[in-house]
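Read through the structure below, which is laid out as structure tokens, and then see the notes.
All protein chains of the complex are present and in place, except for one that has been dropped.
Take a look at chain A:
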Amino acid sequence: MKEEKFEKWMPFIERWVPLCMGLFVTAGAAVVATYAIYIFQDEFIWDFIIAAAIVIVAYTTYYLLKLKRKKDYTPEFDERTMKNVFKFFAGVSFVFIFLFFIFLGGVTLLGYHTVSLLHLWIFALLYFFISGIGLFIVKRR
């Protein structure tokens, strides 16, 4: 009986939960970041909230357009796509760790004792950027 009830709600859950989760996580992250800065630096900045609002509007528009375009009831992910995504993440992580060691080795050989945080941030953001774009491509294969 419980399973039947759950199955009745499955199409609704599959359709709207990803959007709700995305919006909730983005809004939550913006609130937590703003609050943390308010607590530690004693100033209220709007940057995170504005950025989150832009992301929420863009993501909602993209998601609704995607829903409108989709005419069939096939899922977004299945066992093969999940496997492809895991393989891709494993590969990208491996390559980035390898490049990081090369970078550290090069820096050490050149005689530097410190590395600017900016370079590490560039490296981390590059990783997120490449894995995000790659995920988008791998998901569709």
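We take it that a residue touches a chain if its C-beta (ideal position, glycine included) is under 8 Å from a C-beta of that chain, and two chains touch if they have at least 3 such contacts; residues count from 1.
Rule of thumb we're sticking to: contacts and distances are computed from a predicted model.
When the listed names "3-oxoacyl-[acyl-carrier-protein] synthase 3", "ABC transporter ATP-binding protein", "tRNA 2-thiouridine synthesizing protein C" or "Transcriptional regulator" are checked against UniProt, the chain not shown comes out as "Transcriptional regulator".
Against the chain not displayed here, chain A makes contact via residues 72-81, 140-141.
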